[in-house]
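Apart from one protein chain that is not included, each protein chain of the complex appears where it belongs.
So, chain A:
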Amino acid sequence: MIEYIDVDVRPILRAGGEPFSVIMSALERLEPGQGLRLYATFKPVPLFAVMADKGFAHSAQALDAGEWEVLFTPAETQQTAFVPRASTFDAWPEPMVQLDNRDLEPPEPMVRILAAAEKLAPGETLSALLRREPVFLFPQLEKRGYRWLGGFSPDGATYELTVRAP
């Protein structure tokens, strides 16, 4: 039975604050085998990829008034650490577009992500599922001023990417 440590960042978010450091310091204090129960005022999509890279699977549940409870459960296999480019974590909105590019032949996943990204309004996000880390996509996103978060799911089979328009 996994023990979950509660972290409620709703007060911080309501006050317009930045909860990332609180979440990360709670994460550091976890004992091996412990999980994290997070309460937030929105569905923290970008965090899922970050946590996946740290070896946590997520399951999100909507509460009343648009609030969310997310369980981060430690996976058996620990993934390698991943430092996302977007180090400041703020409230990324729900993705406007969700792409499943897992069964497309390369470089079609990249073509579709760039085409969809160009249609986003400022600040909007898209999410994509891929088989591999899209290494040739990142320089293109960077040149166009997009921010992104990405990481492999704990089983290593799917790469989850969230892209945010500038």
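As a working rule, a residue touches a chain if its C-beta (ideal position, glycine included) is under 8 Å from a C-beta of that chain, and two chains touch if they have at least 3 such contacts; residues count from 1.
Note that contacts and distances are computed from a predicted model.
As a check of understanding, state which of "Carbohydrate ABC transporter permease", "Transmembrane protein", "Chemotaxis protein CheW" or "Nickel import system ATP-binding protein NikD" is the UniProt name of the chain not shown.
"Transmembrane protein"
So which bits of chain A touch the chain we can't see?
80, 85, 103, 105-107, 110-111, 114-118, 131-140, 142-143, 157
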